[in-house]
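Our next item is subunit A:
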Amino acid sequence: MIKFENVTKAYPDGTVAVDGLYLEAPTGKLTILVGPSGCGKTTSLRMINRLIEPTSGTIYLDDQPTSGMDAALLRRRIGYVIQHAGLFPHRTIVDNVATMPVLLGESRQKARMTALELMERVGLPANFAKRYPWQLSGGQQQRVGVARALASDPAFMLMDEPFSAVDPVVRAQLQDEFLRLQREIGKTIIMVTHDIDEALKLGDQVAVMRVGGKLAQMATPSELLTSPADAFVADFVGRDRGYRSLGFTNVAGTVAVSEEAVVQLGASAAEAQARASGAWVLVVDGGRKPLGWAQPELIGGELKREHLNLSGTSATSTGTMRQLLDAALSSPSRRGVVVNDSGELIGTVTASDIVKAIEAEPHLETAR
Partner candidate 1 sequence: MNIEWLSRQFDNIVFLLGWHVLLAVTPLVLGLLIALPLGWWAHRSRRIYPLLVGIAGLLYTVPSLALFVLLPLVLGTKILDPLNIVGALTIYTVALLVRVVADALDSVPEDTVQAAKAMGYRAYQSLLKVELPVGVPVISAGLRVAAVSNVSLVSVAALLGIPQLGSLFTQGFQLRFFTPIIAGIILCVVLAMILDGLIILLNRWLTPWTPKVVAS
Partner candidate 2 sequence: GGDPMSSSNTQTAASSDSIIVGSADFPESQLIAKIYAEALKSKGVQVTEKPSIGSREVTIPALKDGSIDLMPEYGGALLQYLDSATKAVSSDDVAKELATKIPSGLTMLTASEAEDKDVLAVKKETADQHNLKSISDLQPVAKELVLGGPPEWKTRLNGVAGLKSVYGLEFKEFSALDAGGPLTLNALLSGQVQVADIFSTDPALAANNLVALEDDKNLFLSENIVPVINEKKSTATVKEVLNKVSAALTTEDLIEMNGRVAKFEDIGEIAKDWLKSKNLA
């Protein structure tokens, strides 16, 4: 557990970066600090491992005040990942990852073994081991940064915008991998970002800070969406919060899935017409995996790939309401495709049914 108790940081030039912060990051959970640029996120994070010393107040690590500890020893207990990875340019990837174990006195050889395992864990091929940082893309460097912070198996991790240096696609990928990893390792993590999407996606709990270094709200992602503390938080969380909050509701049998008649590619127009309900028929492959929707009346001869409309997304029966609703809204037939975890068709649902299920569920109001 990491705890801030009335922590304030005023820089020598008078800027108050953090102002009377109380915050608790529970053990084994991922706590996210989010807020507009300059609100004191980085400052807060760096006070934990004492790269910055607080002006007043106390920070506790597992109930021990950090102020009395030897700074270097304290830091060795805490993994730290920074924005641009901050790799050592003069060391190979494997040696970068092995840094902490070696510093802690492990033999170089053993440390390298650990490092190689960790590299695999964060999705870096083993043949990267002997490369140098400049030979890696931004996203790959980020992974090395994460692996390096994990190498000493620290109980705590601090991450400062760890995925910001990469483009949106790679970023989403890194986030997914990281979530999977955290599920395995369950560290006590504080992560900084200024991207609310990232915060909502990753955080067990999210602390929203406002400029001036004050905490605006501390809540779980879904609480943040359904009960923003004030207009600043509501605004910061964004316009789509209704839709987004659906991302925290599981489908789990709340919506009845109807059977859907299907055809396969190569079917005749007549066959398709016969199976169609309304203007559209669902096309699946041999393994009952949905391929797309087709309009039988437009098929001349047999059903081919070019007849498919691909706009529909699909939802899994174990997924979220958000996916389900999108499947329905995006489907040209207005019937959303539901598949099981292996991607095989279960059936379809309509947006109306989904909305009914949503409306039936009480709004989650948190006591404040």
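With respect to how the candidates were assembled, all candidates are chains of the complex that A comes from, given by their letters.
By definition in this document, contacts are C-beta pairs under 8 Å (C-beta built on N, C-alpha and C of every residue); 3 or more make two chains touch, one makes a residue touch a chain; residues count from 1.
What you are looking at is a predicted structure, and each value in this text was computed from that prediction instead of being measured.
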Complex contact for subunit A, selected from 1 or 2, goes to option 1
Listed in rising order, the residues of subunit A that touch candidate 1 in the complex are 49, 51, 72-76, 78, 80, 82-92, 99-100, 103, 132-134, 148, 158
